[in-house]
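Of the protein chains in this complex, one is absent; all others appear in place.
Right after this comes chain A.
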Amino acid sequence: MAKKTYDLLFKLLLIGDSGVGKTCILFRFSDNHFTTTFISTIGIDFKIKTVELRGKKIKLQIWDTAGQERFHTITTSYYRGAMGIMLVYDITNEKTFDDIVKWLRNIDEHANEDVEKMILGNKCDMEEKRVVSKERGEAIAREHGIRFMETSAKANINIDRAFSELAEAILDKTSGREADADHARIAVERRPSRAPPARACCS
C-alpha cells in the first residue's frame, strides 16, 4: 500500500437546475484554448483537485449531476458521502433562482445533515441579461445561513475561490469534530455564516 500523500479528502457535489452552468463549472471547454473534441463529446464525470489550506493538503473530489437534474432522481444515494454542496442558479434565469428553495429542501431530505452548502449565482459575465440581483442572492443565502458568491464559469470568475471557501468551511467543521471527538456531541449553536463580502464579480 502506497503511503497517503494527502491529509484530507472532501467529496463535493454540484447541484441545481439544468442549464445553470454546473457542467461548465466542472468542465470549461467553452473558453478552452483548443478544442478537446473527444473529451467534450464524452463529458466529465468528476474531477480531483488538490488545495492547500492551513498547511493541510486537501483532495477535492468534485461531482457533476450529469443531467439528472430533476428532484426525484437526486436522492440519498447521490448525496452519500457528500461533505459539501455547490447549489447553482443562473442569474439570467428567474426559475433557476426560485428552484434554489426546492433544492435546499431536497438536500435537507436526502443529504447528511451537516453537509456544508454554498449558493452560487452563475453566469455573472452576462450582466446585460441579468434578472436576479446580487442582493436577492445574498438575501436567500443569509436567510438559510449559507455562503454565497457570484461566479462565471465562462470567464473563470470566482470558481477556484468558491471551491477553496467551501473546502475551508468543511475544514472548520472537520477540525472542530476531531477536537471534540472525546466528548459527547453537543449541539452547538451554528454561527450564522455570513455571506462573504460582496465582491464585484463583473464590471
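Just so it is clear, contacts are C-beta pairs under 8 Å (C-beta built on N, C-alpha and C of every residue); 3 or more make two chains touch, one makes a residue touch a chain; residues count from 1.
Rule of thumb we're sticking to: contacts and distances are computed from a predicted model.
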item	value
Identity of the absent chain, which is to be given by its UniProt protein name, from "Guanine nucleotide exchange factor MSS4 homolog", "Winged helix DNA-binding domain-containing protein", "small monomeric GTPase" or "Proteasome assembly chaperone 1"	"Guanine nucleotide exchange factor MSS4 homolog"
Positions on chain A where the hidden chain makes contact	2, 5-6, 9, 26-29, 32-40, 42-50, 59, 61, 66
